[in-house]
Each structure stands twice: as structure tokens, then as C-alpha cells.
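Structure provided below as C-alpha cells; questions to follow.
Taken from a larger complex, these chains appear in their original positions, while the remainder are omitted.
Lettered A and B in written order, each chain numbered from 1.
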Amino acid sequence: MDNKTLAELLVEVRAKRPLIHHITNYVTVNDCANATICIGASPVMAHARDEVAEMVSMAGALVLNIGTLDDAQVDSMLIAGAKANGLGLPIILDPVGAGATRLRTATAYRLINDLDIAVVKGNAAEIAVLAGAEGNIKGVESYGISRDPLEVAKALAKKMGLVVAISGATDIVTDGRRALLIDNGHPLMGKVSGTGCMAASIIGSFCAVSRDYVTASAAGFAAFGLAGEKAASHCRGPASFKAALMDEIYGLTPESLIKEARVREA
Amino acid sequence: MDNKTLAELLVEVRAKRPLIHHITNYVTVNDCANATICIGASPVMAHARDEVAEMVSMAGALVLNIGTLDDAQVDSMLIAGAKANGLGLPIILDPVGAGATRLRTATAYRLINDLDIAVVKGNAAEIAVLAGAEGNIKGVESYGISRDPLEVAKALAKKMGLVVAISGATDIVTDGRRALLIDNGHPLMGKVSGTGCMAASIIGSFCAVSRDYVTASAAGFAAFGLAGEKAASHCRGPASFKAALMDEIYGLTPESLIKEARVREA
């Protein structure tokens, strides 16, 4: 993996400023909006069934997050998703809490089956559940899985024909054949609600400017993780870290990505 | 424009601490609540159709924001708005994304037509769309308009019989005859999700203590913009700027408004 490619994607995001349409949870929606602005794209959140198709028509990517799902929201996701597919726009799915309740697992499957998802991004347990493996999930947090996450990711990617992105100490991105591991990041990212959701927004921003969703997802993880490393050096705890993280996403330079991104082939 | 008038309004907001009832989007609602507290008023958010009329009866102003609208929410806006009109309370409308989708444009028109709106506050493109001019809007952001925004604002104000407030590098406030331009502000305000929404909350707080909605809206823009200028001097990026902005709204003194507000007749 050449870090120059990642840096060029960041330049592209900031030049094109794609609109990232989110249908997402009400817990971390503000963080998703601000992370999207900070990376250089433009967020919009809209869920009304009468407007989602029209809104997504202006977008460069669609981010679906089931963190606080309900029936009406899932309907809107399906409408927006069908439109995005018709237009060839990438859909990023964050299956928050898949495995925690039947509703979440079933909804994640439904979205993957009914729509053409470009990237499914989750923690190890969520991805394991979708891959049919055992995932230990409590609420929306992963408590580990029983198999090698890279194998699980590859299996899901192949089976569903999409890119799988697993967030963790080492992030994983794979389309079932090629696999990238991203070592950027900081443990404080696990102490802030919504870093997973923010990662999906940033991955969506990169996918909006490149058809190579494996590289785009890796770029998103690397940019986000690198910002986290920098933020950790000037904070006092999770909340000042979160503000610093946003500031560092905003301040991230292509040069810094070239020098400090740690992406390797698996 | 005498800055002493603006300063007196700020003193009044803090003395009376009016309740500002918001029916608003779930993206920036927390920022609206905190901005309202920081300027010296008291926020309440309530959307259930069974309570909005009762809640607005206690309020000094009603802020309606269609940033994440849906049918049920619009119904509640109409109920609360009718009650506010009956009581003579000012309604501030933030037509977020008008022009981006037919639903948003139609809803903004419906609220303006069915209710007696005191102030409609938007970015240049949203206001242009409502005025029947061409506005270039993508998602919820203005990408410029084809006509002079002051003329567009005046035209809409005259046609609808309300005060029009346009946020921008130079903010505009007009009732169609008188027009004020406010030069306070900082570019970082455009890098934070929700500054437009927060401006509406602050304008609502000032409108709750003065029937002169042109002056009150100008006071709101000046106070908010001035806080932004001060915040920009001690931050590292958009997120630390946002926290600093809130702190500076809270710390804003009447003396500072007298010295540093930059409001001029158009």
C-alpha cells in the first residue's frame, strides 16, 4: 500500500467536498456531522420517507447506521438505499449492535440482502455475527469473537460480495481477496461514544471519491486513527480527547498521511 | 444603530431569562440548548402533539427548525405555532435545507403561510429559494445565489410580512424597509455543524424580550458573531472552537457588545 494514494484521496475529498447523506442514530449524529465536515466533506441528515430519495440524489455516498433503529427509519433506509443503488452511489452500512437483539441482526441482514452495500463497517463481534460466526456482544460493544477476525471478515466479504471493514486496535479491510491492516489509532477512541459511527462517516467520505472501496476504507481508518494518535498527545481525558480528535481530523495534512499512515497488506 | 440598544437587550435576556421552546432537529439540538443557556435564556425542547401548546404557553419565543423534519414533527410545529400566534409570541423559523428537497421547500412555505412567523433565518440559498429566486443548495449548505442577497431578503420580507435574517460573512436583517448588516463573525463558524441553528436560538432569545424583531435579530447575530471572534483566538480547530464559542457566548458582556458589535444600516 502506497501512502501517497491515501493522501491523494484526502486531497480529493477536500476538493470535491461530496455530500454524505446519513440515516443514523440520534446518539452520535452530531459527531458524525462534525467528523464529516472536519475530513472535508459535507454532511446531511434526513430520514423522512418523502425526501430521502431526493436527498440522496445529491449525495456522493449514503451512510446507514442502525444504532437507534425503528420501523420507520428502516423503511427510509430501504428507500434511500434503492435510490443510491440506482445511481451507483456507495452505501456504507454500520450494523450497530447486530447480535445484541434479533431486531438488529435481522435488520442488518435485510439491508445487506435488499441493497447493494459497498462497505459494511462494524466491530469484530458485529461482523462475526453477520458472518454466522459467534460474536460476544453486549449492547453495542464487542467483547471479542471466537475466530480470527481477518478470516471472518474475508468470509463475509466473499459471501456477500462487499467490502468488510472491522474497527479495532488493528483495523481490517477486505473484499475477500485483498486485505489491508491499519495500525493507526489510540485506545482513547474506545472511551468515546460514537467513534465507530464517525469512522463510518469518514469512510463514506473517502468512498464518495473513489470506486476502490478497499483503499478508500483503509484511507478512512488511517486518517481517523492518525488523528486519534495526534489528539491523544494533548488531552486530559475522553471528552477533551474527542474535541482534539475532531480538531486533528480537520488539521490532517496529506503530508502527515504519507509519513504516518500505517497500512499494510495482510 | 446604537450598540447600547444591543447591550440593553442582552441585559434584558439575562434578567428575564425567557423560556425558548424549540421544535428542532436531532442533529444540533444539544447545541441549541446550550447556546440558549449561555446567552442567558432557558431552553426547552418538546415535540409531542399532546403537550406543545401547553409548553409554548410558558415560553417567550418559539423556534421551529426543519433540519430533520417528518410529518409528525410538522404537525406539532403547526399546533405550537398556532398557540404562539394566539399568545402573540414571536416564532423564529429556520428553513434548513429549503430548496434541497421538495418536502423541505413545501414545508417551509406551509409554515410561513399557515403561521404568523416573526423572523425567518436561513443561509442565502434557503432565503433565495423562499423568495422565488434561484438558490444553489446542496444538502443543507448554501453554495451561493444568483442575485444580491439584500435585495432577495427585502423582497421576501415585504412579500411575507416578516423579518428576514440571512447568516453569512456579513449577516443581513431586514423587514423589507429597514435593513441592518452585521459584520461580526469568524470563518470557523462555517466549519461547525449547527452554528446556523444556534444563531436561531439566540435570535429567539432576543426576540423574546423585544418587539422590534429587526433590532433583536441584529443583536442576536452580533452577539453570536462577536463570541465567535473571541473564540477563534483560543482554539486549535472546529471542535475546540465550538466549545470556546459557547464559553464566549456565556461570558459576553454588554460592554463588549457596545465596543465591538459591528452593526450598520444597509
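What we mean here is this: a residue touches a chain if its C-beta (ideal position, glycine included) is under 8 Å from a C-beta of that chain, and two chains touch if they have at least 3 such contacts.
Bear in mind that the values here come from a model prediction, so they are computed numbers and not experimental data.
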item	value
Assembly copy number, counted for this structure file with 2 shown	3
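Criterion: only the chains that are shown with their structure count from here on.
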item	value
Chain centre separation (chain A, chain B; CA means) in Å	33
Contacting residues of chain A [partner chain B, same complex]	19, 21, 26, 29-30, 33-34, 37-38, 42-48, 50-51, 54-55, 58-59, 72, 234, 242-248, 250-251
For the chain B and chain A complex, residues of the former touching the latter	25-28, 30-31, 67-71, 97, 100-104, 138-141, 191-194, 235-240, 242-243
